[in-house]
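Written below as structure tokens is the structure these notes are about.
All protein chains but one are shown at their positions in the complex.
So that you can tell them apart, the chains are marked A, B and C in the order they are listed, and the count of residues begins at 1 in each.
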């Protein structure tokens, strides 16, 4: 029996769209103990809330998130607002006993994140953070291969997240559409926005990072601010590169930028192990590259695995179409909701929960600290 | 104002799933004059119909398609059953004045297709056939580039559709899951199933085909039949290759098979023009390959266009996510429904309609005739 | 002990350059029983001969090929002239008891080729035709994999050779630089020039072709002729496509053109077998694509094998550089000379010899006959 689970969405932007789609779609493809019901969406502007509700069939709207959280008919609160608002909402929602799904990064920084972790753990409410790329079938498959020992000892883990959308100095900072460029709303630039994804996946695939050494740059120093209307100093990092060492002895090389012309959302990762290597990128998300040194010598080569097969064990794919047919970006959220709902039922939370995301936050903090102090920084334990 | 439009689905298999998804999703992403309402699904077995209805939120079920067609509360009939049943249902639905969306290929052969065309044209009901690959953004973009004269005179059009799922002699023929291997249900093998797609796209991109010369092969001559339980002769073509000439003077090279180990659903096409060439394949459907001889000499190269951008004019993509994020196979059906609903409103039907699909059927007939007679065959005019 | 072997080169164009390079280089990389000595080069113009001799260190020049052949100090005659001159020279060289290396295609047609075969067989002189692509390491590896049974039963063999250098109507026909466009010098267009390569490889990899069905086209009907100075009808085929059936039951799909914008020398081949498939293309000649269905299900993918390794058994590569470093087009000729010289020593000729190339000629004849008669044609046995 599938039970209804009432969702209250806070926010109406890009991520709210992706999450709403996941709630709407998940039961079409997965057999689950719960069926999300789109109960209410909250935006400061009633018009914005109404328009969003109409499109996604939310039953009602709110303009004050406190009200949404207080509603008895809401089981789950989904936080899809700029980073600076995550903590306050999450703390209130935890106190109200709601399940919480929070957009990434968890918080503006580690200490804020820790409060959120403590709140949900104290309230014992199911909680999860939307690091959705773990649920790309090719990435999930990568994890399984590592778990199965295919790679052996790992020597290198490298990841990049490259974009090019802020190269023009005409892009403003702040407000609704471009809050990611305003330090007071975003907390950081590419570090919290993009490297956060890379770090989450890395910790999942390769274990904890012990120490980091970072460099950041802000190429365009001033931009018009949407809130003040004035040209103001840009506080975020446009680019961030860091090196590091994982607890398992492997070396880390990470880079992110919004100034890599020609790349829209090129998240790439590669892991080099003693026996095998694997690589993946978001621009062709349904493919996993795999090289196995144990193959017959003359036949060794990087395999381009089209992760769309069924019988062979490609994660999630038997729920979708037929072999050879790819899924889209949005499927990652569907998978995450599916895993979450199963986790709620079984009392075995789907990852990453707040604590897991807090560990990523601690890496982010160390990275930013290192860039500021221009030296190696140890990552705090979470 | 968005008006409801009641859908009656006949069938509950793979294509019914893809179409239901399109109805469920289309208003989430597109602003349209109609909103499909999943009114009823029909299957011979009430259990199958019920299960499917539960998953996709159909309001009711039927077990006799005649009844579904007779229902006053059904505006649109979607035919998702084996090929041998298309005509009878379509004729009845046309007579009942329903809009009709029919799976491809339209019919078992040209004469049967012609009856269907005459029926819908006589009844003046909106009609369309699910040749969904036209609506892959990269393919739609290809059409626009051709329309804009980017290619100039076309010399070559080649297409392939390669699969490998029937290589094992243990795959049976006939019945529900493998009706595509039974000649009496499918009408033909890869010709009607896969080349039909290639031909539809080709006629759309490059105009009519005048003459063809084909070769077919059935590699595995006998398979167990699911309906009789006996090993029976295989009547379908496992592979089909044909050459031809288009009306515009370009040469055609087409091939399809289910015996190309390593390819799951590799539909590829390439067009070579005087000034430019383009190529595309279904395994990475969000990419268009483009070569322009008018580029500066030292900078000429095949461009891998990630057709996920917004402002630049990538068809449909501004309705989805952000640049760099790919969509899945299922989006093609969403696009087709969106175009259909707009077409209905404007009285300007979305293509391909039955007549268009009938023209594809005439090519299929010529191909099969040519393979049988081992000689060149002119394609009849439709 | 390495013995000198005196080479007499007839011709001074592109192929003469490639072959001279092979003679100059082969002992630098291979340990061989013979060392080619560049004894004489022959061109009708003494200036051309002299210039070529200076560049490649030929010891002497001739302006009459009869004289070259008569010279006692010439052991081996290399025929690098337009196709219409192959036979006469080869017959004379055979009669003079010289070893003969002849550019491809062997002859203008099958009957002419047969005379050449009979001449060299009667004279018992070592002979070989420069179908150099067999000696690309990736292609040689393909052959070994097939020999080792990796593919199992073969279902499909397809090959293309695409160029774009004659799209402009301003390219003339005939004479020295563009003799390939003049029917009286070339015998045919892409069929003898490009498909000849594809057929040679196919017969080597997949056995004999039984029957073919072809289509040819001449897109530009008239071109200025370099010899007459007038605009004349173009007699060659600009494009040729054919289907066919191999003796082993697999289907053939071949295509060649000089009107595929964006492709310079794109020779591609793919073989689909029951257990595995392989593919290769000339634009990245050092890579072999390989898919093996017997790989673990979730890890199946097309392997891009960089055929530059040593220990693992990549043919010829241990003679060159270190793993990862590619060789160039010219290496194929070096390999062929190396194999030839070893063959001479061992009395075990390197393939393809004249008879092997004659079999390719018979396929070319059947293809051209089929295109002319517009029907299936059986390939004669050679």
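Heads up, the rule we're going with is that a residue touches a chain if its C-beta (ideal position, glycine included) is under 8 Å from a C-beta of that chain, and two chains touch if they have at least 3 such contacts.
Given the structure is predicted, the values throughout are model-derived calculations rather than measurements.
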>> Can you tell me which of A:54, A:147, A:222 or A:274 touches the chain that was removed from the display?
In response: A:274
> Which listed residue (C:212, C:282 or C:299) would be found touching the missing chain in the intact complex?
Replying inline: C:282
>> Out of B:33, B:149, B:249 or B:312, which residue would touch the omitted chain in the full complex?
In response: B:312
>> Considering the whole complex, not just the chains shown, which residues of subunit C touch the missing one?
In response: 14, 18, 20-21, 24-25, 27-28, 55-56, 163, 165, 263-266, 282-287, 306, 308-309, 320-331
> Going by the touch rule given at the top, which residues of subunit B touch the chain that is not shown?
Replying inline: 141, 144-145, 288, 290, 292, 295-306, 309, 311-314
> Which residue numbers on subunit A touch the omitted chain?
Replying inline: 155-156, 158, 162, 164, 167, 213, 215, 217, 219, 239, 241-243, 245, 249, 251, 253, 255, 257, 259-263, 272-277, 291, 293, 300, 302, 374-376
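The working rule: only the chains that are shown with their structure count from here on.
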>> On a C-alpha centroid basis, what's the spacing between subunit A and subunit B, in Å?
In response: 36
>> Between subunit A and subunit C, what distance separates the C-alpha centroids? Give it in angstrom.
In response: 55
>> Counting only Cα atoms for the centres, state how far subunit B is from subunit C in Å.
In response: 42
> Listing for subunit C: what residues touch at least two other chains?
Replying inline: 300, 302
